[in-house]
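The complex appears here without one of its protein chains, the remainder shown in place.
Moving on to chain A:
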Amino acid sequence: MLISGFSLDCERLPAPLPIWRATVRAETWAVVARGVSAQAGRLVALWASDRTRGASGGFAVSAAYALREGLLWLDLPLAERAPTYPDLVPIFPGAGRMQRAAADLLGVRAEGFADRRPWLDHGTWPEQYLPLRRDGAEKAAAALREATDYAFVRVEGDGVHEIPVGPIHAGIIEPGHFRFSVVGEKVLRLEQRLGYKHKGIEQRFTELPPREAYRLAGRVSGDSTVAYAWAYCMALESVASCELGERAGLLRALLLERERVANHLGDLGALGNDAAFAFGLAQFSRLREDWLRLSKEAFGHRLMMDCIVPGGVAADIDSTSVDRLLRQCDAVEREVRALRQIYDEHSGLQDRFMTTGRVLPELAARLGLTGLAGRASGQAADLRCDLPWAPYDQLAVKIATQRTGDVAARVAVRFDEVFESLRLMRVILSRLGEDGGKSGGETRTELRLPAKTAFAAGWVEGWRGEVFVGLEWDGEQGANRIRRCHCHDPSWQNWPLLEHAVIGNIVPDFPLINKSFNLSYAGHDL
């Protein structure tokens, strides 16, 4: 593979999307990163792993980059005595928190990276405990400790005061801490502290049987359960060289689009409500409830948890369900079009939405804003369009973008994506309904996991943005287990941008701005 003139020896992984993997040395680590940045690639994820086997092997740090041609997974083996690697923050600012998390979980550090504050480790784990090290298990039994203080950056000056919010927020939302430095009502600075929900998911993956772990993947972030389950299953199917049946693929895409619409409906209502337009919440939450109820009837679960399983889907749908789902698409489209007109014409609502919480395209590109929020700030990236995997390769997905980067833009992208998803679902459903729904064949195949070590990845455009799963499989000597499973949520990239979006806005607009991003705490904290 050629990256900005630099030739890299890569291995293509068997996956529905083009995914390459390469092992590099420390000198090359930053060279490749600069090359990726120069050709407008994105940093998707950064994580570390313990590759020791008995006395041999060591640690490794990995980075996943999105390029025009596909995903590049770079591995950098580290010296065991001083596990350090070159800092990526000067090239990809979004790497900072990921590097801090890698330091907390494995004790590997980026050389020259100034921020040495722990991120996920709040001091409550056993002393000097590094959960993803293989020798960690014995230490886990050691005494637990009280949470430690965190060194927030202080803003000094006349009239500056701080507003601490959280970890428990004043609503039905996930926990996290926000420290506002304000003058009067104007926000000078917001600093986040996350990690409150860290519950050891990555360690837990290594304890579960690989065919069962899709359930854990589906609970990384409940609102994206379909996207995570698909990404995990994509990786496991790659390990097993399993080809997904056509009908199973269509059903998965149907589930993913239904998840997208369910979340967008919820958010559009909540955004109206946060701008004091309770009518919007009542209308959209009613539509969302109708949507979830039909999901329950058609797929057996309101949020469609555990519907995607390794090798396919848990259950097929019959022609009656196809008809009902089609009719619901029409009904929701009619209602959402009427509601969009009401939102667009409501001057009070638009006054709150427009120019609020802006991230301009230039800043979005520099700091790596991704997914839905990225598309609202001119970052035209959507895996369903850029690297369409089956069945998206036959659907010609139309991307939704805006350039104003404010709350209004994120609302507009949601509306556009609802309509596009409804269109996709109609195409998918009409294919599923052909010949009374009998033509497509199997919806689940048995996986044969190989007796060797293997790397595989899953990469799916969830409703919030791209969800990535990096999997290390160990099939040697009958081990048959997951050595490492890294799940990456697009919230990692977007949380730091929220800090920027808030600057200069008034404190009462924060809930509205925050909701317009609607980032995951659970998916970030793991």
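Just so we're on the same page, a contact is a pair of C-beta atoms (placed from the backbone, for glycine too) under 8 Å apart; a residue touches a chain by one contact, two chains touch by 3 or more; residues count from 1.
Convention: contacts and distances are computed from a predicted model.
**Student:** Which choice in "Putative membrane-bound hydrogenase subunit mbhJ", "Aliphatic sulfonates import ATP-binding protein SsuB", "Sulfate ABC transporter permease subunit CysW" or "Cytochrome c oxidase subunit IVB" gives the name that UniProt lists for the one chain left out?
**Tutor:** "Putative membrane-bound hydrogenase subunit mbhJ"
**Student:** Of the residues A:75, A:191, A:289 or A:333, which one touches the chain left out of the display?
**Tutor:** Per the contact definition at the top, the residue touching the missing chain is A:289.
**Student:** Specify the residue from the set A:22, A:326, A:342 or A:427 that touches the hidden chain.
**Tutor:** Of these options, the touching residue for the absent chain is A:342.
**Student:** Among A:134, A:189 or A:204, single out the residue that touches the unshown chain.
**Tutor:** Candidates A:134, A:189 or A:204; residue touching the omitted chain: A:204.
**Student:** Based on the whole complex, identify which of A:62, A:181, A:225 or A:356 touches the chain you can't see.
**Tutor:** A:225
**Student:** Counting contacts across the full complex, list the positions on chain A that touch the omitted chain.
**Tutor:** Within chain A, the residues touching the omitted chain are 122, 124-126, 129, 131, 136, 140, 144, 146-147, 167-168, 170-175, 195-201, 203-204, 215-216, 219-223, 225, 266, 279, 281-283, 285-286, 288-289, 292-293, 296, 302-303, 305, 338-339, 341-342, 345-346, 520-522, 525.
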